[in-house]
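Note that one protein chain is taken out, while the other chains of the complex remain in position.
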Amino acid sequence: MVDAGSVVLQDLVYGILEGCVFAVVAHGLNLIWGVTKVVNVAHGEFIMLGAYGAYFLSAWFGFNPLLSAPIDALIGLGAGVLFYFGFLHRELRGKETVTLQTEMVTLVATFGLALFIVNLATSIFSVNPVGIPWNPGVVRAGPVSLPVGSLEVAAISVAVIAATHVFLTRTYLGSAIRAYSQDIAAAQLVGINPTFVAAVATALGLSAAMLGGALLTVWLPTGINPLMGQTFAPICFVIVVLGGPGKMWGSLVGGLVLGVIINVVPAFAEPSVGASLALAIAFLVLIPVLLFAPEGIVR
Amino acid sequence: MRLPRFSLPQFSPTFYGLGLVLVVLAIIAPALPILSLRFLTNLLIYTALAYSINLITGLTGYVSFGHVVFMGAGGYALGYGASAFNLPPLAGVALGGAAGLVLALGIGIVTLRFRGVYFAISSLVTALAALQIVLVTPVLNDGRGIGLDVEKVGYPARSWFYTIWLIVSAAVVVTYFATHGRIGYGIRAIKSDEDAARALGIDATRLKLYVFMLSGLFAGASGAVFVWSTFGVYPTVVFDLTFSLFMLAMIIVGGMGTNVGPFLGAVIVYVSYWYALTVPSLLGLAFAAIGVIVILVALLIPEGIVGTMRRHFPGLRRILE
Partner (left out) sequence: MSVRVVAADVHKSFGGVHAVRGLSLDLEEGRVVGLIGPNGSGKTTFLGVLSGALKPTSGTVTIDGRRIDRLSADKVVRRGIARTHQIPRPFPEMTVRENVGVAAMFGGQHRDPQDALKEANRVLSLVGLEASADRSAGVLTAQERKRLEFARAIATRAKVLLLDEIFAGLSPDELRAAIGLFQKLQQELGFGALIVEHVMRAVFALSDRVVVIDEGRKIAEGTPLDVVRDSAVIEAYLGVDEAHAPP
């Protein structure tokens, strides 16, 4: 006999586990946004591509998501470099701050990219959702069950975020990236190559997106479809704003919050309504956060 | 008390040019075969949407990714009005415009406070949330949408045409007044440097809200006509972000913030799209191609056709706005 309390507790646990994966994809967006000050509207589409990457690696070679993730990460690095030089380099080169024109141009261009990728994917993959049949079992901890797959991807997600933190704080390149994100002119004065730094940050960001997309497949047994980016992009935006653009650990906090909202809210609503309501709430959380944010965001 | 000085504004050549095109269209419409009328009607729907987004994104630089939400609101206003209250279609269109206006007021009061990037994201998020909410709202038939009674609607091609013609004409006039005179200066200052504009006494909050509300009005009314002419409102259609993509594509190709840019952009983009639809193998890729167009124009010629021409041929500035 299952009582309401343990259902909510279970949802809470799911929320935390899924939230970790949300965090790693949002963290990718955060990296690009925080360093280049450019928002990649197409971020969700790279997550989608990562998920499909994992799907095909599973279908063709039998790789499970844990194996596909690093492969996707590598592809993401390449995609990030291409994306940087295709979209950002021209706008950012030689500039010390991001102008309104650059902001607008990159917003619109990446929006175009997003819908281009979605429509291309729909043509190639078809709209029918697919999934990866991987089930390494379930572990019980008291009243809650912990799917092993979810545990593993959550752990990997947190590890990636932690590794990035270490990279940013303990390595030369990482410090260069942080310097660049604070003051481009000053960074150049100490010999940092802005193009290289920005490209690396972008590569890492999209790499995290694709890796996260692969990890997310554990939560989407039937939900990998070309439109999924349009669900995850806003989730990423909300997480980044919640945690603070540029603050790396903020992504983890934001991810956990959204993971919990998306998983726990349906428990309090009717089944047919729950999922949509949860999404709507998760998206709209953005607004009050922005309203009470520091003066940098609000005029 | 001194009376405010009133003088008839002298309109620009561009305005007269647009007016001429519209008048000609209105005159020849009754003589056109139904299919052509249908084509023109769709073209004008997209034109109205282009003018709508131009009013906010083109004029102020605030990128409204979720602009389709106003179209959806207008469409549902007509659909719900027709099914629940037997509202005649024209009243439905008016209601659609009102719905767009009120929704824009509600959203704008909150989101226009945010700086560009955050406004854009809020706009995107709002549209996606709206879709989710509509999908589970029983009064609006949840995800099934609301069909119109095909027999009652008939096929009033001329009514459709003249209704959207009226909306486009109104949009052209409103755009003219928003880009000229005192309001025009205020908005240009806001787009140029909003903080500096405020430091000179410009009530940026109010001006932005006004143009946003007007843009919601036109998107809502167009959405209503769209639903009327497609016999029903379906959430995944009428809240589809692809419409937002189209809107941005049209003004970025034509020229953001200009008077004739939306028209020009609408013609180019819609006709290309319509043509691509007639070639069977291109169907799925038509939208992808529009995405590519948006990318290329945004990165390479962000001022669009009209903007670039005005920049390179200063002599044209008086006649091409």
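As written, the chains take the letters A and B, and residue 1 is the first residue of each chain.
Simple rule for what comes next: a residue touches a chain if its C-beta (ideal position, glycine included) is under 8 Å from a C-beta of that chain, and two chains touch if they have at least 3 such contacts.
Predicted model, so just to flag it, every value in this text is computed and none were measured.
A.B. asks: Which of B:Thr205, B:Thr230 or B:Ser272 sits in contact with the chain that's absent?
C.D. replies: B:Thr205
A.B. asks: Decide which residue listed in B:Phe85, B:Tyr155, B:Tyr185 or B:Phe313 touches the omitted chain of the complex.
C.D. replies: B:Tyr185
A.B. asks: Have a look at B:Val24, B:Ala84, B:Ile109 or B:Ala196 and name the one touching the chain we're not showing.
C.D. replies: If we include the chain that is not displayed, B:Ala196 is the one touching it.
A.B. asks: Going by the touch rule given at the top, which residues of subunit B touch the chain that is not shown?
C.D. replies: On the subunit B side, contact with the omitted chain comes from 5, 181-182, 185-186, 188-189, 192-193, 195-205.
Keep in mind that, in the parts below, only the chains that are shown with their structure count from here on.
A.B. asks: Taking the mean of the CA coordinates per chain, how far is subunit A from subunit B in Å?
C.D. replies: 32
A.B. asks: Quick one: which bits of subunit B touch subunit A in the complex? Just the residue numbers, please.
C.D. replies: Going by the criterion above, the answer is residues 61, 63, 65, 110-111, 113-118, 120-122, 124-126, 128-129, 132-133, 135-136, 142, 194-195, 204, 241-242, 244-245, 248-249, 252, 284-285, 287-288, 290-295, 298-299, 302.
A.B. asks: If we count contacts the way the header does, which residues on subunit A are in touch with subunit B in the complex?
C.D. replies: My answer: residues 39, 41, 87, 90-91, 100-101, 103-109, 111-117, 119-120, 122-123, 230-231, 233-234, 237-238, 241, 272-273, 276-277, 279-280, 283-284, 286-287, 290-291, 297-299.
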